[in-house]
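Note that one protein chain is taken out, while the other chains of the complex remain in position.
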Amino acid sequence: MSNNPSNDNAGFYRALALVGQVGFYIAVPMVLGAFLGRFLDNALFHDTASLATIFGLLLGLAAGVALVVRAIMRLPTS
Amino acid sequence: MFWPISHLLPSLTGGATHILADAGGPLWLLPGIDVGPTTLFTIGPFPVTNTLINSWLSMIIVLVLFLGATRKMAIVPKGLQNFVEWGAGLLIDFCEEVAGKPWGRRFFPFVATIFFYLLFANWTEIIPGVDSLGTPMPGTHPVAGIFLLGNDSNKFYPWVRPASSDLNFTLAIALISVVVTQIYGFRTLGFRQHVGKYLNFRDPIGFIVGILEIVAEFARIISFSFRLFGNVFAGDVLLIVLGTLLPFIGPTVFYPLELFVGFIQAFVFSALTLVFLSLAITSHEDEHASAAHTEHSEVGELASADAVH
Amino acid sequence: MLVPHVVADLPLGINPWLLGAQLLNFGILYFILAKFAFPALYKTLDQRAATIRQGVENSERAKTELAKAQQQADGIIQAAQQRSQQIIADAGTAGERVRAQIEAEAKARAAEIAEQNRRRMAQEEAQAQNALRQQTADLAIQAASVVVGRSLDNSDQRRLVEQFLTEVR
Partner (left out) sequence: MLTYELAAAIAIGLGAIGPGIGIGLLAGPALSAMGRNPEAAGTIRTNLLLSIVFAEAVAIYALVVALVIFFVGVK
């Protein structure tokens, strides 16, 4: 971080920023995907097989995992 | 004035046993716990809830504390000014440590407002009478005009409830925190670069990363608001339930814990806001550069940590 | 409207009105604090920091000035010492020089006196020699005249004697 003078603590604060966030990183995309899929199921596919719901759930899971991996990889080592 | 029985002295309830014998029910009941706040009255279409009243109370406490301390400031601090300066000074140091000297100064007012507002909003849950003073529901029969006993004991609307146990409050502050972070991002990085973080049409990977960033911002709002709400609501329920099960002794044990939790949650909220603010003013390229040269060592460290375990 | 009820517009009790009210609350609080409380706080903190810094600077300056004065005094004392040493050394050399001069003068004068004496002695010797020679010459002339019986021309006599004496010598 260019404008952070205390680089020894930067990693600590960045890790602190993840507290209570990583869980939501996985949960929120999944819920969003599920809602989106359910909306699509109801609106487009007339509630046939909940396929879009499942797909949205999986997409959300993938997005969540990607978010978590990104968040961890972007941490500076202290 | 109507008090529920849950916060009365047990000795007082001894005198009330004959009423209970008539009623034939338990001495008191577990209060009904609602996630949503209670609307006490409305001003036009505008509902005034018990949590709103508590947030006004917290505002008044913070304002009295700060305006009182800074009204006539002396070079050699004394009393209230000393106390407030001590707290604010710690926070200023923290801001300058996390965000650097000039930025820490600019972030401090915002972070300090969040911290002290939340601190007192959280701490109000331990004030006696919060959650236990209220208006009885229609159809109840208050004993001696003020006490609710037996089956009526949980049929009342509390006048004051901790503001942080209302999702409206926590969501509002989480929104403000995220929006202010965005504003700082716009102002330091410029419109193009900042929006480029989220909407990137140059390549598909960049586009997906941008969408992920948007989802991450959304997740941040949710995590900010739900963490604070969950902690304070749970603490509030804990105090209510313990006050019902074991009046006076039960909650007393948990008051220090709740003071601690209230402080920690206020601190975590403001510290995370500060961290995200200082991340927002860092350009993407900077971050990539630092991430690229630390990634290898990070992976190595994780791998070696695995090997040790 | 005084009929309390639980807010349940949206799940978890979220209500747009209340959300707006809380946003407004925070805005008001932030505005008042940022307008009145924090600038005063910062001003006092800065002022105090400035005062403390100035005090530290003052003491620092006093210290450096003290050190400087000390150094100056040391310098003066050293200079004085040096100077006194110099003076003593100068006096020594001057005395030496005077002594040498006096000695030289005395020697010169002694040499002069000796020279004068020697010259006078030489002169006296020369006078004595002359006198002796004349007497010798006179005696020789008398003796010769006696011997020769003829009184030689005075000037011849004398010339002869002189010649003789010169030859004798």
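Which chain is which? They are A, B and C, in the order written, and residues in each are numbered from 1.
Quick note on the criterion: contacts are C-beta pairs under 8 Å (C-beta built on N, C-alpha and C of every residue); 3 or more make two chains touch, one makes a residue touch a chain.
Since the structure is predicted, the reported quantities are computational estimates derived from the model, not experimental observations.
Colleague: Could you tell which one of C:Leu12, C:Ile32, C:Leu45 or C:Ala137 touches the chain left off the display?
Modeller: Final answer for the missing-chain contact: C:Leu12.
Colleague: Out of B:Gly68, B:Gly196 or B:Gly230, which residue would touch the omitted chain in the full complex?
Modeller: B:Gly230
Colleague: From the listed residues A:Val22, A:Leu40 or A:Ala66, report the one that touches the chain absent from this view.
Modeller: A:Val22
Colleague: Hey, which chain A residues sit against the chain that's not shown?
Modeller: Against the left-out chain, chain A lists 8-9, 11-12, 15-16, 18-27, 31, 72, 75, 78.
We adopt the following convention: only the chains that are shown with their structure count from here on.
Colleague: Taking the mean of the C-alpha atoms as each chain's centre, how many Å separate chain A from chain B?
Modeller: One centre to the other, that is 23 Å.
Colleague: Just the number, please: Cα centre separation of chain B and chain C in whole Å.
Modeller: 81
Colleague: What are the residue numbers in chain B that touch two or more other chains?
Modeller: Where chain B is concerned, no single residue meets two or more other chains.
Colleague: Quick one: which bits of chain B touch chain C in the complex? Just the residue numbers, please.
Modeller: 34-42, 45-47, 49, 51-52, 55-56, 59, 62-63, 66-67, 69-71, 73-75, 77, 84-85, 88-89, 92, 105, 108-110, 112-113, 117, 135, 157, 163, 166-169, 171-173, 175-176
Colleague: What part of chain A is in contact with chain B in the complex they form?
Modeller: 1-6, 9, 13-14, 16-17, 19-21, 23-25, 27-29, 32, 63, 66-67, 70-71, 73-77
Colleague: Quick check: in the complex, which residue numbers of chain C touch chain B?
Modeller: It comes out as residues 1-2, 4-8, 12-15, 17-19, 21-23, 25-30, 32-34, 36-38, 40-45, 47-48, 51.
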